[in-house]
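Missing here is one protein chain; the remaining ones are kept as they sit in the complex.
Presenting subunit A:
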Amino acid sequence: MSTETRTGWAIGPVGTRWRRRTAIATLVSILLLLAMWWLTMTTGALAISPGRVVATLTGGGTRIENLVIIDRRLSRLLAGSLIGFCLGTSGALTQTITRNPIATPDILGVSAGAGTFAVLALVRPETTERLLGVSTTVALVPVAILGGLITTGVILTLGWRGGFDGYRLVLVGLGINALALALTSWLLTRAEVEEASVAVRWLVGSLGGVRMGDVVYLAPMVVLAVLVCLRLAGGLGALRLGRDIGQALGVSAGRTEAGALITAVALVSVATAAAGPIAFVAFVAPQVAMRLFGTAGPPPLASGLVGALLLVGADFLAARLPLELPVGIVTSVLGAPVLLYLMTRHLRRTSV
C-alpha cells in the first residue's frame, strides 16, 4: 500500500533509495547550473556568440577569445562552482551534526578565523616569506586552512562540556566570530595602505581573482568530500534523530561527527583560501536544498550542488551589475534575510 513510495534499486551488494523528488530536484539544479554557465560564457563586457564559445572550448579560438573564455570565464566558473559546492556541503555537514540550522562555518567564525590568518599573511608579506620560505600567494591556501582548523579547535575546546551541545557551540562560535573579525580589523589598521587594500578586497569574498591554479586543489578536495559524504550518509541520517538514537542504531557518534566536522572545516578553509570568506552560502544552500529536495534535514551533496548554483548565480549578478561588485556582497544581501527568518522561527519554536 502506501509504503510503495519507498522504492529503490540494488545492484549486487550496493543499494540506494530512489526518490522521484530527489531525481527531479537534482536534474533541475544541474540544468540551472548549466544555464548559468552558458549565460556567463556568452555574456559580459565582451559578448561572444555561442558558436565562437563552442569553437574556443574545442580549441579553435583566437588569442583574445582564449583569454576571455578559457582563462577568465571558464576558470572563474569552474572555481566558482567548486567553491560553492565546498561551502554548501560544509554547511550541511555542520548543520546536521549540531542539529542547528544556524551552526555553519561562516556564522560560527571558522571562515572569519581562516580570514584572520590569511590577512595576517597578506599584510605581513616579508614575515610570511621569512617564516614559510614561500611567497604570500603560495602560502595563502595552507595558512587559511591552518586558520580554519585552529579556530575550529578553539570553538570546540571552549564549547566542550562532557559532550557537544548545538546551542552552546553556536554561542561560542558567535563570540569567536566577533573576536576573529576584531583581530582582522586590528591587523588592517596597522597594515600598510597597499597591503591593506589587497586584504580588504580579499576579505569581502570575490571570484575576481580565482585562476585555473585554484581549480587544481579545489577539484580533488571536492572529490574527496563526495566520497566522505557517501561513506557517512547512513550514520549522519541516524544522527539526525538525536545522538542517543544514532548510537542506539549502532552508529559510533563520535567518529561520524569528527569525520563530518573535519571534512566541513577542510572544505570551508580551501574555499576561503581561494575566494575569501564568502558570506552566507554555507548557511543558505543547505536550507534551500532541504526544501528543494524535500528531505528531513540538510542533504550534504545536494547542498553542495545548490551551493554551486547559488554562488555561480550570485557571481553572474555581481559581475554584470552597472558597477561590478565582489560576489560576497551579493551573497550577503541574499543571505541576511534568510538568517533573520530562521532566527525568528527558531526563537518562536523554542519559546513555546
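Going forward, a residue touches a chain if its C-beta (ideal position, glycine included) is under 8 Å from a C-beta of that chain, and two chains touch if they have at least 3 such contacts; residues count from 1.
Note that contacts and distances are computed from a predicted model.
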As a check of understanding, state which of "NADH-quinone oxidoreductase subunit K", "Phenylalanine--tRNA ligase alpha subunit", "Helicase Helix-turn-helix domain-containing protein" or "ABC transporter ATP-binding protein" is the UniProt name of the chain not shown. "ABC transporter ATP-binding protein"
Would you mind spotting which of A:135, A:197 or A:252 touches the chain that isn't drawn? A:252
Residue of A:238, A:260 or A:327 touching the missing chain in the full complex: A:238
Which parts of subunit A are in contact with the chain that was left out? 1-3, 5-6, 8-10, 13-18, 99, 161-162, 230-235, 237-238, 240-242, 244-245, 247-252, 294-297
